[in-house]
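For this view, one protein chain was removed and the others were kept in their places.
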Amino acid sequence: MPYHFQPGKMYRMPTHFGPRTGPRQGADGRKFENKDTPKTTTIAVSFLTNGDQLEALLPERFELTGEPIVTVEASYLTEIEWLAGRGYNILGVSFPATFHGKQDRVTGSFLTVLWENLTDPIITGREELGFAKVYCELPEPVVLRGETHVTASWMGFKFLDVKVNNLRQLSAAETERLALAQTGDGILHYKYMPRTGEWGAADMTYATLTPAATPHRVVKERWVGDGSVQFHIARWEDMPTQYNIVNTFYDLEIKEIRGASVTKTVGGKDLSDQRILR
Amino acid sequence: MPYHFQPGKMYRMPTHFGPRTGPRQGADGRKFENKDTPKTTTIAVSFLTNGDQLEALLPERFELTGEPIVTVEASYLTEIEWLAGRGYNILGVSFPATFHGKQDRVTGSFLTVLWENLTDPIITGREELGFAKVYCELPEPVVLRGETHVTASWMGFKFLDVKVNNLRQLSAAETERLALAQTGDGILHYKYMPRTGEWGAADMTYATLTPAATPHRVVKERWVGDGSVQFHIARWEDMPTQYNIVNTFYDLEIKEIRGASVTKTVGGKDLSDQRILR
Amino acid sequence: MPYHFQPGKMYRMPTHFGPRTGPRQGADGRKFENKDTPKTTTIAVSFLTNGDQLEALLPERFELTGEPIVTVEASYLTEIEWLAGRGYNILGVSFPATFHGKQDRVTGSFLTVLWENLTDPIITGREELGFAKVYCELPEPVVLRGETHVTASWMGFKFLDVKVNNLRQLSAAETERLALAQTGDGILHYKYMPRTGEWGAADMTYATLTPAATPHRVVKERWVGDGSVQFHIARWEDMPTQYNIVNTFYDLEIKEIRGASVTKTVGGKDLSDQRILR
Partner (left out) sequence: MPYHFQPGKMYRMPTHFGPRTGPRQGADGRKFENKDTPKTTTIAVSFLTNGDQLEALLPERFELTGEPIVTVEASYLTEIEWLAGRGYNILGVSFPATFHGKQDRVTGSFLTVLWENLTDPIITGREELGFAKVYCELPEPVVLRGETHVTASWMGFKFLDVKVNNLRQLSAAETERLALAQTGDGILHYKYMPRTGEWGAADMTYATLTPAATPHRVVKERWVGDGSVQFHIARWEDMPTQYNIVNTFYDLEIKEIRGASVTKTVGGKDLSDQRILR
C-alpha cells in the first residue's frame, strides 16, 4: 500500500521516508528556537556602483531603491541546532530594492545569490524559501597582522577575495544603536522552479520575503574599518555552472568603498516567517 | 530596467545572471552529446527483501512489480563534459515498480534516493528532472586483495558499506548480451517542490520518467561475483537531515543477495528526454 | 656549481631551494613573536588508568610520575602567523613522567602522540622538535544543547569521541590562578629517525623537552565540567599506519574521569627553546 503525506508536515524529495527534517522541522516535529545559537561571525564590505548595472539584475516588478550600493557579506556559522550542532559558511551579494506587487510593496535587501559550503541548507533554502543558493568552498578567513582575508572558490578556482583591515571596535552603546537600526522590510528573493521536460518553462515563479524582525539575534561585538572586494573573471572551463554569475560581479564598477565591518552575533530564527509576495 | 527571461532558454535560481548552464545547456546554448564521455565505473549489489517494506516506500499510483529486489548502486564518473571535464560520484537505491497514471502506464526502476557528492548536479537533478538527490561523501572505492569496498558518509558519519568480491570477468559476448537486455521503460521518480510559507503544501508534485534508451552508452567491461550491503543505523544527531532515509534501509530485511557486479561504461545522455508522467 | 648551506639558517628537505621557512624561521629570517596570536580553543578530558599500562609506553630512562592520569586534549588554532594567518587543529595524548638522563632530570607531561590535520607542521614538529606527530582529520567540534563533541578520524574511520558538558565558567580570579599553576618542567618527547637501508636501525634517537615557560600565552576564559573519552578499536584495514596506536588507547582502563575543561587562550611561542635532554 502506498504511503500518504502526513498533513501539516513538511516534505522535500525524497518524500518516501516520512517528513524531511531541516531548519523548520526537527526529528519529532519540534521547532528550533535559535536563541543563543547559532554563533555567527560576519565580514561585510559595501561599495558604490552604477545603478544601471544593478537594474539589469532585477526581475520584473522590482526596482532599485536609493543609492546603488552592493554589499558582499560572508558569514561563518557554528553551533547550528537543526544540524545537531554543526556549522557551515555562507556568502551573499545584495543591494537595496523595492518589490511592487499587486498586494505587496516592500523595500529591503535584494539577495542576488547566496553561496553556501554545505548542500543540505542549499536544498532547503532553494526549495522551501526561494533563496538563490548555490555551492562554493568557503574556508575559514585568514587573519594576519590586522587584516582579515575572505576567499571563495568552486572546485579549486578562486573567484573572490574580500579583505578588511584598520578595524576599530565599536563601543557597547554604538553596537546597540546599530542593532536597532532599521534595515527595511527584510530580504527579497525571486523563486523559480523549472518544469520537467518543458525546457525553458517554469513550474512556479514568485517573489519571496524574509521579514526583517529577528528578535533572538543579538549583536555581541562589532568592528568597522576599511575593505576591498575583488571578483576574478572565470571561463566556462573554470566554473561551468556559475561563470556568468561571477563575471557579472567582476564587471561591476567599484566607484567607492562604502564601509567594511566584522560583526559577531548569537541567535537567529528558523525563517518560518518567510512568505510569498503577491 | 528589469531583465526578461530569454525564450527557450533554461533557468534555475539565481535567474538574474542569464540562462543557467548545466547538463542540458552549455555556455553558448550548446548541447552535450555524451558520446565517449563520461567514463563510469559502477559497483552494484542487489538483494531480495520483503515486498511489504518496499510498498510502504511508494507514492500513490505506484505499485511494486515482480520480486521485491533492491539494488544499491554506486557509480564513479569522470570526464563529464558539462562540468568541463571534472567528475563526481553517485549512489542510488532502487527497486522495480509500475506507475499507473491517467495516460501513462510505465514499468521500470523506482529510484528512491540518489546520493551525490557534488551540489551542482544535485540542484539540477532535483529541480529540472525530479531526481530525489541528496548529498553525501563518496570516496573512491578501496580495492584490497580481490575485494572492492564502497563506503558512504555524511559529515563524517559512515552510513553504508558495500563489498563485492570473487569477481569473474564476463566475455565480450556475455557483456554485449547484457547491454542489450531490456530493463523496463526506464527510471521512475516522484518530484515534489514545497510551497513557501504554506508549510506542508506543495507548489507542484508529479511523477517523472527517465526513458531507458541511452544509445551512446557502451558497456566496455563487466565482472560479476558475490557481495554484501550494510546500512548503519543513524541517530538524528548523526544525520539530522537524512537519518530516517538511512534507517529505513537499515530496517530492510536482506533475505538473499541477488547478484553483485562491477561495470565500466563510456557515454550516456543529457537526460533531456526526461518527462512528466500523467 | 652546487649550492652551499647558508650558515645559521634552518633547513628541511628539500634543501635545494634555500632555507625552509616554518614556525621558527620566516621569509626574511624573521622570528614570529606569537603574541596575541594564535587564538586557541582547547578541549581536554583526563582520566585515571592503570600505571602498568602507561609504563609500557615509556622509552628507556623515562618513568611514570605521580598518579597514572591520561589527558586527551584537542586544540583548534586560528590566526597562526607562521602560516600567514591560517589555522589548524591538533589532538594529543599525554601523562606525567620523569626523564632520568646523565645530565638532565626533568619531570613533565610525556606526549605519546600528537595528531594534527595539516602536514606542514607535522613535518617541522617531527624533524625539528621530536614531537611524535601523525595525521588525522579533526573537524570543528560540534556543540549542541550544552555538550561539546570532539571527533577524530583517519581517511573516514572515526577513532575517537570526546565529550564535555555541564560546563561552569571560572571567574577571572580562578582563571588567573590556574594560568600561574606550575605544570612541571614542560613537555617530554622521544625523537627517533630511521636510517635509510639499514632497516630497524636509527640515524639518531634522543629525548627532547619543550620547556614550560610560555610568557606570551594568556588564558582568556576557562570552563570546567564533566566529560568522557572513547577510543574505537581499529583493524589494520581501517588504519593501516596507526591501528596499534589507537588500539593501545582503546585498551586503557578508564577508572575515573579526572576533570574536563574548555579553555580559550591567545599567544604562544615558536618553540625555539626546544632542547635535547642528555
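Observations on the model:
By letter and in written order, the chains are A, B and C; residue numbering begins at 1 in each of them.
What we mean here is this: contacts are C-beta pairs under 8 Å (C-beta built on N, C-alpha and C of every residue); 3 or more make two chains touch, one makes a residue touch a chain.
Note that the structure is predicted; figures quoted are calculated from it, not measured.
Listed by label, the shown chains that the missing chain touches in the whole complex are A, B, C. When the omitted chain is restored, the residue from C:D36, C:E176, C:D203 or C:E221 that touches it is C:D203.
Of the candidate positions C:M155, C:L170, C:A212 or C:I254, contact with the hidden chain is made by C:M155.
On the side of chain C, the interface with the absent chain consists of residues 1-4, 7-18, 20-22, 24-27, 55-63, 82-86, 112-113, 118-120, 122-123, 126-135, 155, 190-197, 199-200, 202-204, 206, 208, 236-238, 240-241, 243-245, 248, 272, 274-276, using the contact rule stated above. Although one chain is not drawn, its touching partners on chain B can still be listed: residues 37, 78-79, 81, 84-87, 140, 142-145, 147, 149. By the touch rule set out above, chain A reaches the unshown chain at residues 137, 139, 144, 151, 153, 155-156, 158, 237.
Just so we're on the same page, only the chains that are shown with their structure count from here on.
Bringing chain A onto chain B by least-squares fit of CA atoms involves turning it by 180°, to the nearest 5.
Because chain A and chain C share one sequence, their contact can be compared position by position; here over half of the interface residue numbers appear on both sides. Centre-to-centre spacing of chain B and chain C amounts to 44 Å, using the average Cα coordinate of each chain.
With centres set at the average Cα position, the gap from chain A to chain B is 30 Å.
With touch defined as above, residues shared between interfaces to two or more other chains in chain B number as follows: 155, 237.
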